[in-house]
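For this depiction, one protein chain was excluded, whereas all remaining protein chains were kept in their positions.
Entry: subunit A
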Amino acid sequence: MVSISARIETGHRDIVHDAQMNYYGTRLATCSSDHLVKIFEVKPNGQSYPMAELVGHDGPVWQINWAHPKYDNVLASCSHDRKAIVWKEINGKWQKVYEYNQHDASINSIAWAPHQFGLIFACCSTDNSISIIEFQQDIWKPTKIFNAHDQGCNAISWAPAKTSKSLIDPQERMEPKRLVSAGNDRLVKIWKEEGPDNWVLEVELEGHNDWVRDVAWAQSESQTLSTIASCGLDKRVIIWRCADLNEKKWTSRVLTVFDEVVWHVSWSLCATVLAISGADNKVSLWQERLPNEWSKISDTDDDSRYDKV
């Protein structure tokens, strides 16, 4: 069961493509086809108030992402207009602090790296490339992975920051940064940073037989297993698992085959629940009750319930 707790009037004039809660769950950012990014304050009682309207994109805004609060209130957005914009709240006013425009086509996805790595975001575009932009000494420094996916790259997600201890080196070290990307070449690819600004392809995961729409790396630091969920036009959701990233042995498991194209996957905070949405406009939640046994725990059915709210 899912109980609808509130309906928020966004005032967007067209489809809302993405909605993201901030770290504390106190603010909600939305972005829409109407070129706008909006920020709402959400009270614990479910009421929400519009806070800001961010104007700067010239096309439908596909995705938004909040940075970790240790970098203050920072939001990144990406759009069909080939721009990625970083917004920051300075003295209560939202301002554009950085605009990245080195892609030749629509930027489809944007994601902040785990905060332990610093203020870094990655975005990927229909022009096949992925950009990783790091904020260092007051400068945004981009690195690009060219030809990451043939025919365009649709989604991107960061691996959680983990530390590792090797037998030789007792000093604890951060695992290198890793990214997972999904593209129209039906592949899910894992990228690893080897040395500064040098990203190499680590693994190619084959399993989808149509465009891969979305990919999400479970942001759970507490689990030793690495888990990735991906979904695509082939109506499948695949869970990829790996015990040791360095061994590069990934197992795949098709969660289920849906009746409709699957658009979006999203993990819960502890990576125990997976939310999936598809072209039928349904949202379903899945949980792994037993190892590798996924069961649907709730479903927002498309009945008239929404209208009653």
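The rule is short, and it goes like this: a residue touches a chain if its C-beta (ideal position, glycine included) is under 8 Å from a C-beta of that chain, and two chains touch if they have at least 3 such contacts; residues count from 1.
We take it that contacts and distances are computed from a predicted model.
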item	value
Identity of the absent chain, which is to be given by its UniProt protein name, from "Alpha-1,3-glucosyltransferase", "Cell cycle control protein", "GATOR2 complex protein WDR24" or "Alkyl transferase"	"GATOR2 complex protein WDR24"
Candidates A:T126, A:S157 or A:S181 - the one touching the absent chain	A:T126
Residue of A:Q20, A:Q102 or A:S252 in touch with the missing chain, whole complex considered	A:Q20
Interface with the unshown chain - residue positions in subunit A	1-10, 12-25, 28, 30, 32-35, 42, 46, 58-60, 62-63, 80-81, 104-106, 108, 126, 154, 162-163, 165, 172, 214, 220-224, 260, 263-264, 266-273, 275, 277-281, 283, 285, 287-289, 291, 297-298, 300, 302-304, 306, 309
